[in-house]
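Inspection log for the structure reproduced underneath, given as structure tokens.
A single protein chain has been omitted; all remaining protein chains appear in their positions.
The first chain written gets the first letter, and so on, giving A, B and C; residue counts start at 1 in each chain.
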Amino acid sequence: MPSLARNRYGKSRVRLVKVVRHPDRHDLQEVMVQILFEGDFDSCYVSGDNSRILPTDTMKNTVYALARQGPVDPIEVFGQNLAQHFFRGNPQITRLEIDIEETFWHRVHVDGSPQGSTFQKHGPHVRTATIAGDREGLTVSAGINEMIILKTSDSGFEGYIHDPFTTLRETSDRLFGTALTAKWLYSRSDLPFNDVWSKVMRGIQTSFATHKSLSVQHTLYDIGRAVLDGNPEVDEILLSMPNKHCLLVDLAPLGLDNPNEIFVPTDEPHGSIEARLVR
Amino acid sequence: MPSLARNRYGKSRVRLVKVVRHPDRHDLQEVMVQILFEGDFDSCYVSGDNSRILPTDTMKNTVYALARQGPVDPIEVFGQNLAQHFFRGNPQITRLEIDIEETFWHRVHVDGSPQGSTFQKHGPHVRTATIAGDREGLTVSAGINEMIILKTSDSGFEGYIHDPFTTLRETSDRLFGTALTAKWLYSRSDLPFNDVWSKVMRGIQTSFATHKSLSVQHTLYDIGRAVLDGNPEVDEILLSMPNKHCLLVDLAPLGLDNPNEIFVPTDEPHGSIEARLVR
Amino acid sequence: MPSLARNRYGKSRVRLVKVVRHPDRHDLQEVMVQILFEGDFDSCYVSGDNSRILPTDTMKNTVYALARQGPVDPIEVFGQNLAQHFFRGNPQITRLEIDIEETFWHRVHVDGSPQGSTFQKHGPHVRTATIAGDREGLTVSAGINEMIILKTSDSGFEGYIHDPFTTLRETSDRLFGTALTAKWLYSRSDLPFNDVWSKVMRGIQTSFATHKSLSVQHTLYDIGRAVLDGNPEVDEILLSMPNKHCLLVDLAPLGLDNPNEIFVPTDEPHGSIEARLVR
Partner (left out) sequence: MPSLARNRYGKSRVRLVKVVRHPDRHDLQEVMVQILFEGDFDSCYVSGDNSRILPTDTMKNTVYALARQGPVDPIEVFGQNLAQHFFRGNPQITRLEIDIEETFWHRVHVDGSPQGSTFQKHGPHVRTATIAGDREGLTVSAGINEMIILKTSDSGFEGYIHDPFTTLRETSDRLFGTALTAKWLYSRSDLPFNDVWSKVMRGIQTSFATHKSLSVQHTLYDIGRAVLDGNPEVDEILLSMPNKHCLLVDLAPLGLDNPNEIFVPTDEPHGSIEARLVR
């Protein structure tokens, strides 16, 4: 009889909006939560015995209940509260993972000032947090998904291997666009998470903007190094930086030159570069 | 034999990035262009005679060539240049339409100041322009697609028809979220298009933020009225405002109240409300 | 004061699954419905008076109620039932449109035979129907969205206009791929809709497969002609056939030839070809 190796179950895409109504303004928060349980669920798989299964519908309800009973902001704390709630009530689980994505809603400005109860969504980038672990301890990670950034200077790619199928031209001046996804691991679970998140993000953006890039890998490393150097609270960072190519258009057949001015942005194929940096 | 009624052909999703390199900074522009021709193309359809067909591949090349030869900014002028080029060289066409979408790239800030050659994309909203018409004249329209906005106060929905299948509860306080798409028609083709576009957009956002909304229709009308009142250059406006429902979660079965605080944002089903306002 | 030109409102993306349980098998149907009303709704827009507004939530409920009270199959009849229901109960509306998309669920086979209650979805193509009109009469249209088809023979593109920006090479042998969308108008409202739909679709597929294509337009016309010739119930047909280019890969720089064998399928840019054929 086959045996179960790693397995997990839970609920994904639990969407939630919370409005906190202050006298002078409202705060709006939108998150999407995923909850995954691990434990000894063999009897459910093998014989259909559900007596150790908390329904995923209940996980969803729990997200709404805890959002009513306490803060959703910052998401790293909300995620820890969810994790502790589930561990407390569910002796059958040995590990869990809570993943949260938070949408960016910016206040709309009217006559130059932020309006108190109107918001505009900006994306596709979302802030992320992951709370994972077992009863011995939880790790807290934070990050960003799909921040689309592009630099038009200080990027080249030269000196690489040329094999018989290599046709790419070396260049000291290319566009460098990516949809950056980062996830960094905190050393503690009781940080001022919003401030630290913003500080890490400033480090990422500053490195990307100012680095003399000799390759995507080279800049990815510089970003990771900047985050680890500037943030002692961060133990490690995983960076994924797909190379979203902007191809220089060959205008010669049209009787025109193209001094690095006109490009075709493309979605596929794309380079994939990812690395984890640790102290 | 069947006869051809309205027909058109062209090229869609022609993507272009243009970098303008100033001494102190770069400007970055990303657009996506669609070109559609109308004319007497019966012989192509009926007998496969392509002698009156400009290939859509050539339309694409023309976008890149004209972007090299002149400005892409503002898109309303770039679109007019494309239209005039195509009319000049193609006596076989009687009407055409140029649709342009422009992505929002914001400068990344480093140490509080905008960096000269690094940009971040914000969406899903895109600025739009449409140049359409025949040899007698072209109309210029501008707009925005998919601006996701939400207000948490001053929105209700009451006093509507109740039929036997009506279960919706009347409310004087609900969330009002939408993905606003607007397209407005200019009375002239030689405006300072970037400034006017920003002025119209401020009108849209101010109306949405400050209106005491009794329904989506009610606010849609107020937005249209504000744009027409505040912008004599605008002759008419088409507004589409899907009602992206945020449903109040019923927490009573969980033993909790929910004083308009916890909501589920949903993508489907959604309300669809659209109207054109004219002077 | 601005006046309202054309306006409409309703509900979109109302999704429904209906299971009909026969002794020997189940029938499964999945549809997505959109309902749009037109009428004199000025007082709602201008002054927020909702007394003439049937909530879109009620439209949604009505879809579920009528699906329980009568057949959803064929969708052309379900749409007519919805239209008549809404006209009957809502004197304030003057026109309406019901759009229905039906998903393709095929029975799963076990040991070579169709199993009675297990289904697999196939897409992205969906069958469509539109019921539209006023109190004087409704038109019934049917169609298909996004049928992705490709032919590897009998397709060329030659003899077109060459202007200074034309670089496309003429070819008598290319791949021809498209995501065909068709919508045809019936002359009557009481047809055996499932049978007719299948007959029309066979005509579309046969024409696409067997036509000696000299251009996308040429084949589009042949498809339309075949449908109108073969189906007296059809009064007119609108066809949209984007040209989803498969580009021949230039293998010469890699030291290889490429006798029309290796292609890159692309999503953007794409040609756009659409036409309406009438008797």
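By our rule, a contact is a pair of C-beta atoms (placed from the backbone, for glycine too) under 8 Å apart; a residue touches a chain by one contact, two chains touch by 3 or more.
In this text, all values refer to a predicted model and were calculated from it rather than measured experimentally.
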Option from C:61, C:181, C:215 or C:272 whose C-beta touches the chain left out: C:61
Subunit C residues that touch the omitted chain in the full complex: 15-21, 26, 28, 30, 61, 64-65, 67-69, 105, 108-111, 115-124, 147-154, 175, 205-206, 208-210, 246, 249, 251, 254, 256-258, 260-266
Residues in subunit B touching the chain absent from view: 164-165, 167, 253-255, 267-268
Going by the touch rule given at the top, which residues of subunit A touch the chain that is not shown? 1-15, 34, 36, 41, 44-58, 60-62, 65, 89-90, 157-161, 163, 165-168, 213-218, 220-221, 224-225, 228-229, 236, 242-243, 267-279
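Just so it is clear, only the chains that are shown with their structure count from here on.
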Would you kindly tell me how far, in whole Å, the mean C-alpha position of subunit C lies from that of subunit A? 37
Between subunit B and subunit C, what's the gap in Å when you average each chain's C-alpha atoms? 24
Please list all residues of subunit C that touch 2 or more other chains. 165, 167, 267-268
